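See below for the structure under consideration.
The excerpt is restricted to a subset of chains, each kept in its original location.
A, B, C and D label the chains in the order they appear, each numbered from 1.
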Amino acid sequence: QQTVTWWDFLAGGDGVRMKALIEEFNEEHPDIQIEGTTLEWGVPFYTKVRTAAAVGQGPDVMTYHLSRLPLGLEEGVLTPITAEDMEAAGLSEGDFFESSLNAAKGPDGTLYAVPFDIHSIVLYYNKSLLEGTDFLDDNGELTGIESLEDFEAALAAVQENGSSAPVSYATGDDGGVYRVFYTLLQQQGGELISEDGEVLPGDSVEKAETAIATMTKWFEEGWQPEQALYEASVALFTSGKSGFHMNGVWEVPTMIDLAESGELGFEWGAVEVPQLMDEQTTWADSHAFAIPVQGDGEMDAEKREAVMTVIGWMNEHSLDWAGAGHIPAYKPVAESAEFQEMEPNATYSSLADNASYDPRSEIAGVASPAYDAAVNIIAPAIHGYMSPEEAVEQIKGELSRAMN
Amino acid sequence: MTTTRKIENTVLTAITLVAGAIWIFPIYWAFVTSIRTESRVVSESAGLWPDELNLSSYVDALFNTQLINWYINSIATAVITTAVVLVTGMMCAYAISQMRFPGRRLLYGVVLASFMVPTQALVVSQFILMNDMGFINSWAGIILPQLIVPVVIIVYKQFFDAVPKEMKEAVVLDGGGDYTLLFKVYLPLNWGITTALGIITFIMTWNQFFWPFLVVTTEDMMTIPVGITQVNDAFGVAYARIMSVALLAAAPVVIAYLIFQKKVTEAVMISSGVKG
Amino acid sequence: MAMIRDRRRHKLVAYSLILPFVAIFSLVFAYPTFEVIRMSFTNAPLIGEGEWVGWANYRELLTDRLFYTSLKNNGYFVLLTVIPTTALALLIATLVNRLSGRMQALALVLFFMPYVLPVSVVTQIWAWMLDFQFGILQPAIAFFTGKPVPVFKNPNWVMPTIAVVTIWWTNGFNVLLFLAGLRNIPSELYEASALDGATKWQQFKRVTWPLLWPVTALVLTLQLILQLKLFDQVYLLSEGGPFNSSYVLLLMVYREAFQLNNGGYASAVALVLFLVIMVVSVLQFQLLRIGGKNK
Amino acid sequence: MSGVTLKNVRKAFGAVDVIKDVSLEVPKGEFGVFVGPSGCGKSTLLRMIAGLEDTSGGVIEIGGRDVTNEEPAKRGVAMVFQSYALYPHLSVFENMAFSLRLARASKSEAKRKVHEAAEILQLTDHLDKKPSALSGGQRQRVAIGRAIVREPEVFLFDEPLSNLDAELRVQMRLELTRLHKQIGATMIYVTHDQVEAMTLADDIFVLRGGVVQQAGTPLTLYDDPDNRFVAGFIGSPAMNFLQGRVTRRTEGGMAVAVEDGELEVRVEGAAPGEGTDLVVGVRPEHLGPVESGGFTAQVEMSEELGGNSYVHSTPPSGGGDIVFERRGVRERLTGQTVRLGAVPENVFAFTPDGVRVR
């Protein structure tokens, strides 16, 4: 009998799906029991992991953002996943998309995590609020947004229709701000951190300014909510106050559940974030599984095998996880017919090809200095506390300092 | 009493009670929120009155979190801490107050000085110490650093000082020793202050956040105040559920307070009368 | 105390009585105090050994902008809470003191209740009350400022709001202290002054206030020490933001030690906090004593 | 012009009547004392005069003016509390000047008045001290000084000496008498100590259960009590009481059988008939060994005070302690049986429910 302590940070709609998966696993495996804990997403989670792992009180397995892997390596909280491990899990490296597999490796090619999904932000929309505008086609699908101007026209239109916050996203949280900013930056072809570690190299400075200025405009026009926290940003949309909502795919289940129980009160849809700037791309990240260090100790082999069994099983069952809006990183599932037909995933499945991952850097990723900059610099800037230029200058300064 | 004075009286009483009602409003509002459905919570039409009785968020809170575990941890650590603090405190205070031994003044000086020291400044080394002893994620780890409550010794000493020396002399003449004196006479004589200190220590320990937050890293060992902030459970839009968890977390102490409110009031007053 | 008795046994008994406390004290207080001091001169991570670096941590501290910000915020918070809470508690205590019996008990319950709540419950309730989009208090704020304010995201509002929450949470305790003080003033003094022709206000100014001064001093001192140790509310409500405008020293200790793994540097910050509290409270104590003498 | 007059005054706390229809007058310049057992309502009555308690019924007049609904400060009274009620944070001078400050008296006037009062009370050397630095008697004097400074029509004292030790109490008693002579204001004094009442009062009002039992000069109450309560309350040691039954009329009175003998009682009016049950009372100082008559009692012990002694004895019925005083005689009677008697003028008779038979 093995007990596997599991930590995750999945508190959104996808958390429910994960709970179900864990339960299913426990039912199927009388000899392995997962004890799951959901901690607060972001800095609290990674702080806890770090301290707990250092004193040998961490979990046996945890979810981890691949964007944060470099930082995790620097912190020294991750143990390598060996070939035997993969074997125990019944997985092989070839089962995963190249990009996510690379992201799960250290600079020397050692694997430190097993990828689980690819997720990005999408654009949710409220069909009721869009009714009567040019942006809804006959099928009731979103249409006609091909540029920033289009999008802003759509915002103005839903505002007209009585939406108090035409596009909601977590304007007061690190994640929400960072994702939108990064998406806008990447759509212009800008770079946050270059390969050789330069922050906002070259004309990326201007591009970052444009991104911030855009978000600032949305605020000034009253299109985006002021300082919305994560829950509030979701609630704005689900309570019918927002025409659009930019958030991760993980909130798809929330919408589905609410719609099913009839509590939503409007028709909804979700599409890949449209091309607002020069290129079609969207911020994306991956959830993965990792095994933290156990203080000075070492995990015994049987436990490790059990942990890997869990990881393997999860990947094999990632179709259910896809129900949480994510795109599985495990090819056998991602390429299966069932997934190809899955809605609304199919609507935005193309984004996997256009995704922009975070730069591979110790200062990037969830709960990193880059995210700190999002909440400490960009968020105030888009609310008018400083100009985009000042903000970008500060970002560059702060992050460059953090590099050293 | 003249009529103007009567009116003045009624008006002031009314003002006081209205102010009290406003003061308690956040708790009321948390309650109203907690018994609504999530969608009603954020809907514009929801008024100030409890117009709905939906207990599902309480059910969620109780069964989808480890609240029960947290209760157990909180109760156990708070009770043990309180008991140990009181017993060690009263023994030490008795010795300082009633006995003469080399180092007495030094000891009391140290106690007085440590009253001024913010224990929060010691968390780093305390954390390392607890780790060295293997007490991370254990009751011992939560309890140990909270056992230093110098105020208890200071208050006890003041009360023991005030016990008439005849009490002691009567016992000595009867052939009683110091342990007899402390546990059979001084302690029962000071039940009032003992319950007072007990209540205050208990509330303080129960509501402690910073240290348990640091020393506990696993969900099942968390105390209530830490648990409810650290652990989210797939809530989505969850204002009602957050409020239910918060209220459930607060419930034991609040109920205990409502039952013993007279005692608690006295407790604070007694222990302050000393310091003041 | 010159009672005739066996000196040696007496001493042994005394030591046996202090032993439990002294043992715990040495372990979890004296030793960690020593350790914090030692660590502040090393570059130790949280877990593990470090090297002796002399005054380097302190030198770094003196150039750390965040340190000054935190120090300033600590001071600002003290200004925002200590005197307001004292004044408010005195006012409430005076009002409550007039009531009698059940009425008084009821009023006390209303004002004291928040004190028994865990800090995280308090912050969650207030975060909800002040939620920018759905908070029940936003209409009230909008009434005064013209539009809702995201209080925990606004550098001008964040500290005052945290101060309000803190006052709401802890004020009940101060009310009780004042109430105890008021009850200790013999009613004859009011009767005597009424006979002497004093109005209510004169009674307050000339009898209540001076006689309450020791309690006032006590409340001020306790509050000062307490509020300098601010962490929980800031961590739970604003995490130090926005732009570090609610960053405080203890948060810095936490971040350096537990997020950034700089045990040595964190210790240095902790020691500075320690010193600040000692110095400020000793200073205030002296000031209050002088203030009391002139009363 | 009158001093303090109470007409049919009543006071109820909730449902409890504490003062029941009290009418009395303390003439201007006189020293009136309310005396009675604890809880009889003395303080309440005094506080009603001061205006610190409102009045449930009746009229209170001070200097001929109806002050029943007047505020305390406007009644022209000053009060000295048992606990002194000194302001602990103010110096003696400031304590005494407090009311003048409130009345915005000029500095020089306040100074003059306080110094005058301090002179009278021998407090001049202590004006700068805080009350906590004074002895009990000095504090008491400050409390009185505070009253004097206000130059009130009426001084009210609520057991002002009960916190002092016996010796000081005697001394302060004399000082109060002197003060009264010197100032000449109306004074009302509350005490439960009948010795204090006897030595201080022009008029004593004996209260019991909110009702005035008897009013009069100290000697009237001593010589001619209206009822058993007053008879027993006034005089020290207390009067001896014996159950008796009228046996026969005598010239100017009656003979009452008590214990194994009889006592003759003087009665002014018609003596009750033979066989009537009575209680007779004799003060220890009037009872003594007699050759014949009286009744017997066995001496248990005597308290020797030097000049005199109080002898405690038990009558044959065994009931109660019969005390009699002896002066100038030293031989101990302990264990002996003596025959005790008194002259008829000094023996009082009461009906079983306590009314004096005169």
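Note that contacts are C-beta pairs under 8 Å (C-beta built on N, C-alpha and C of every residue); 3 or more make two chains touch, one makes a residue touch a chain.
These figures come from a predicted structure and were not determined experimentally.
Stoichiometry of the full complex, written with the labels used here: A x1, B x1, C x1, D x2.
Here is the rule we go by: only the chains that are shown with their structure count from here on.
Of all chains in the assembly, those touching chain B and also chain D are C. When you average the Cα atoms of each chain and compare centres, the chain farthest from chain C turns out to be D. Chains B-C form the pair with the most C-beta pairs in contact. Once the centre of each chain is set as its mean CA position, chain A and chain D turn out to be 92 Å apart.
Taking each chain's centre as the mean of its C-alpha atoms, chain B lies 15 Å from chain C.
Annotation for chain A: residues touching 2 or more other chains are 51, 55, 235. Looking at chain C, one finds that residues 46-47, 131, 133-134, 258 touch two or more other chains.
Taken in their complex, chain C has these residues touching chain B: 1, 3, 5, 10-11, 13-15, 17-18, 20-22, 24-25, 27-29, 31-33, 35-36, 39, 46-47, 92, 95-96, 98-99, 103, 105-121, 123-126, 128-129, 131, 133-134, 136, 168, 173, 176-177, 179-181, 183-184, 214-215, 218, 225, 228-229, 231-232, 236, 250, 253-254, 257-258, 263, 266-267, 270-271, 273-274, 277-278, 281-282.
Residues 186, 188-189, 191-198, 202, 206-207, 210-211, 213, 295 of chain C are the ones that touch chain D when the two sit in their complex.
By the touch criterion given at the top, residues 47, 50-52, 71-74, 77-79, 81, 83, 85, 87-89, 98-99, 102-103, 146, 150 of chain D touch chain C in their complex.
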